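Structure record follows, encoded as structure tokens.
Only one protein chain is missing; all other protein chains are in place.
And now, chain A:
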Amino acid sequence: MNNLLPRLPFADWIDDGVDWLVDTFGTVFDGISAFLKGTVEGAVTLMDLVPSILLAVIFAVIAYFLSTRGIALFTLIGLLFIDYLGYWYPMLQMLALVLTSVAIALLIGIPLGIWGSQQATVKKIINPILDLMQTMPAFVYLLPAIFFFNIGVVPGVVASVIFSMPPTIRLTMLGIEQVPKDLIEATEAFGSKTSQRLLKVQIPLAKSTIMAGVNQSIMLSLSMVVIASMVGAPGLGEEVYRSVTQLKTGKGFETGLSIVIVAIILDRITQHAGNRKNKKVAK
């Protein structure tokens, strides 16, 4: 085969493209980089101002209001346990990274999902890109991210955003499309504007599906923290990575368990937040 067809230099083209982007938009990337770094580090600093026990209580109270008493209790005990193990600060760093990347993913993903649900063409373009984003090994995002944003927390955030955005977009589109056709007809028949139809009927009814997407995005973002640590993102992921490279099984388990605890807390809270309104309607 190699002899019959000339080998097209795809890899070179991509490298050239990345170089061109870096040369041309260097300042833009620097700006984004500074912003993301500031956000994550600012969040860590802010959270670290509060004593660990008090912060655990605050999180538990938030959990109580968004979900159930059981989950609030688990949040309190889980966080105190992480503090007890001595991973409080890395946990905060990880949390800041996860929440920042999820926030960005939602900020881009939900509007894109809504747009896609309204325009068949947009959906046709978005869908294959989402397939690509989800199937491409996550490590691959790290390389260009380093070029654009140097090493550290920022390429970690960027890679997490790309990796965690697809479920939010997909489930936002799905949720809006699943609103029964006769309800859409009803909104139209009464003379709703597109924005009224979306805000008053479609999005409220799609809320639990959209929240399932948010939940998935958070989980995917958490799964990226170890990978992100390979480009220098600090936090629990970094601790896991270090334990692996130093063959410290015990420490690996402790840090791994801490990530699991944070994952369970975030998962349960977002699941419940999505189902809350529906429970009220269905009673």
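Of note:
The rule we apply is simple: a residue touches a chain if its C-beta (ideal position, glycine included) is under 8 Å from a C-beta of that chain, and two chains touch if they have at least 3 such contacts; residues count from 1.
We take it that contacts and distances are computed from a predicted model.
For the chain that is left out, the UniProt protein name among "HEAT repeat domain-containing protein", "Acyl carrier protein AcpXL", "Sulfhydrogenase subunit gamma" or "Quaternary amine transport ATP-binding protein" is "Quaternary amine transport ATP-binding protein".
Note that of A:A56, A:L106, A:I176 or A:L205, the residue touching the chain absent from this view is A:L205. Across A:Q134, A:S192, A:S223 or A:Q271, the residue that sits in touch with the chain not pictured is A:S192.
As for the chain not pictured, it touches chain A at residues 180, 182-183, 185-193, 196, 200-201, 204-205, 277, 281-282.
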